[in-house]
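Missing here is one protein chain; the remaining ones are kept as they sit in the complex.
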Amino acid sequence: MFTTDILSQVVINGLSLSAIYILVALGFTLLFGIMKVVNFSHGAFAMLGGYALFISYGSYKLPYIIALFGSAFTVALISLIFEFLVFKWFYQKMFQSMIGLMGLNMAIVYASVMIWDISERSIPSPDQSILTFGELSIPMDRLWIMSVTLVVLGLFWYFVTYSRQGLAMRAASQDLEIAAAQGINPNRIYKLAFFIAIFMTALAGGLYAQTYALSPFMGERPLMVAFIVVILGGMGSIPGAALGGLILGLGESFLSTFYGGAVSSFVSFGSVVILLILRPWGLLGKPE
Amino acid sequence: MLSKSKLKIFFCLLTLAVTNTAFAQEELKIGGIGPLSGGGTAWGTALQRGMQMAIDEVNASGGLKVGGKTYTPKLVMFDDQYTAAGGRVAADRLVNSEKVNFIVGPIGSPSVLSVVPVTTQGNVVLLSNGFSPAILKNEAKSPYNFRTMNSTVEFGPAMIKWYRQNYPEAKKVALIAPNDAVGQSVVPQLEAYYIANGFEVWKELYDRGSKEFTPLITRMIAQKVDLFDLNSNAPGEAALLLKQARQSGYKGKIWQVGGPSVEEIIDIAGPLAEGFISLNVFDFDAPVAQKFIKTYRQKFGDGVINAQTPGWYNATQILFESIRRAGTIDTLKVRDTLQKMDGYDAGLFGPVSWGGMGDYGVDHQLLLRFWIVEVKGGKVVTKAALHPDKH
Partner (left out) sequence: MIKAIQNNTESSSQATEMSPRKFTSWQVLLGLTFLILLLIWPQFTTNKFYFTMGTMIALSVIGASSLNLIIRTGHISLAHAAFMGVAAYTCVLSQIYFHINFALACALGCSMSAFLALILGPILLRLTGKYFVLVTFMVGEIIRLVFINWQSLTGGSNGIQEIPRGLDLFKNPTSFYYFSLLISFLCIVFVRRILSSDLGRAIDSLREVESLAECSGIPVSKIKISMFVIACFLVGFQGILQVYLVGYIDPGSFNSEASLNMVVMNVIGGMYHLSGPILGSIFITTLPEFLRGYVDFQRVIFGVVLIVVMAALPGGLMGILFKLKVFLLKALHLEVKNK
């Protein structure tokens, strides 16, 4: 069982899993890092991104890159309504945000059921080819996701670390009052952060829906994944999201291939529980 | 010639007479239980639509003529949310509040198992689905409940025997299934049938929710299987399993003793679906199906027709015919007549055949004809029509 062939396939599978997981977790960790909001409706926005891609690429047949980034952009734009109506009430309020956003999640998911019905749909893949290196197989669309993740991760990290807005966001996340005293407009910064977070979430949702399946309930799993990745890596930390995603993806691939599905689930849930008990701020996060 | 005003009066009176007769017809409530929310909604909707089509057909022909009276059947459908408690509450409401005597559904075993005690106690005829053998095989010997769709016990042995005959060189089969109620019942059953036909079996269950199967598939490929059975997987998962298996380099044969998921597989896996063999519960290309499809399209539009819909239509029609033949809506008599319906053809599945004495201790399993199909060049081609063994 433990041959080099299998091991290399396990690594490839793990990397492709990690790519999706990291992408899904980025928006979640941003919202927590800046606004201290635990976005329980994260999955719902991913799902909206999925439907947006379905409409733009599946139905209207726009060119893939335009469809992918355009639909994420559109969802983020439209979601500013939710920012105004809902999220605004919950910034910096941990407890209320949890339950309030659970409510938002329920509302969005079941509204989607009413609009689109519950059946599962699929989004056509832009490239169905499969690369083979001897015994190894990598589907082209997974490679594509890995590249998108790297690009988004890189751009995002660059933005947060080096741009003015990024600097403003980090200041706001550390101490809102002082940041405001420095001339940073909290409302504008929050809106920008929200927009970027939802953009990444919708993008991840579109790719997730394309890889697996699209339905109003598809967001449940991305939400759980985002939680686990961000707990592992540390809430509010971008390198943490990358690390958490890698650990979860490679771990799942390794454990499921060699020990089966049940063992993999128990170990991942168990380790999250243990990590939460011993080091709740994650591997790369900061204690509050 | 009659004057204009007299003609008008005549037609008014005629309409009144007709509508009064219509109102004079008594309503016969037929209960339906199925998931209308959550993950199982597609099946619940299939149940609802199949029943409604049968009811509309009966009403269009003037109502259900029972003995000397004519009844207008009406569907009262409740959501069981695909859970045991939901089924229980829905059954309670139908039997005790709505005073319904005939129920079609539910679909999932947990729901059926909690409905059966209620309907048995209320002497209510129940035509259900559900994979668990315990639905028919229980202490009470299922006096009032019947199962109207094939379960793995019915189609499994015949299909595997067919495969063994057509592909004698196959040695090892892989079963990957979800760890839910269906998966956990079906996998041991299939395992027994495969072993009886000379196969070696490797199995793996996954937790429903994740759709990423490549690690499990890599595990499967390492086992050097030559047949991959998608068994009880839901259509979405079955399609992804097939697609990811092919993408991971699995070269053996893939088929499904269960489903059917053929449409979804062709849709999601595209060219990778070539050569896929599956159970089909309904032949949508057969001449007898065309009328059904046309009526469905008129009522419900263009979406995918869930393959269970004709089965529920069939069940409801059989129920109506047995009420007609019994000449009464008394449930004891209807139940007795229902047991003797062998030979009646509702138009889609051929003559009724009850079986299951050997497996369940009672002949309340409807043995439905089923088909084996293969995907060739992107199209579904029928390879064989089989019938469950009556034992």
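A few comments on the model shown:
Labels for the chains are A and B, by order of writing; each one numbers its residues from 1.
Here, contacts are C-beta pairs under 8 Å (C-beta built on N, C-alpha and C of every residue); 3 or more make two chains touch, one makes a residue touch a chain.
Model, not experiment: these values are computed from the prediction.
Touching the missing chain, out of A:Gly14, A:Gly100, A:Gly206 or A:Pro222, is residue A:Gly100.
Among A:Ile108, A:Val152, A:Val229 or A:Ala242, only A:Ile108 touches the chain that is left out of the view.
Take chain B: the residues that touch the chain left off the picture are 36-37, 78-79, 83-85, 88-89, 92-93, 95-97, 109-110, 113-114, 117, 132, 134, 138-139, 179-181, 183-185, 207.
Contact residues of chain A toward the unshown chain are 38, 86, 89-90, 94-100, 102-111, 113-114, 227, 231, 262, 265-266, 269-270, 272-273, 276-277, 280.
As a working rule, only the chains that are shown with their structure count from here on.
A separation of 38 Å divides the Cα centre of chain A from that of chain B. The part of chain B that touches chain A in the complex is made up of residues 37-39, 41-42, 179, 204-207, 209-212, 214-216, 218-219, 222, 235-236, 239-240, 246-249, 264, 267-268, 270-272, 303-304. Those residues of chain A that touch chain B in the complex are listed here as 1, 3, 6, 9-10, 13, 16-17, 113, 117-120, 122, 128, 130, 132, 135-137, 139, 212-213, 215, 217, 220-221, 224, 252-258, 260-262, 264-265.
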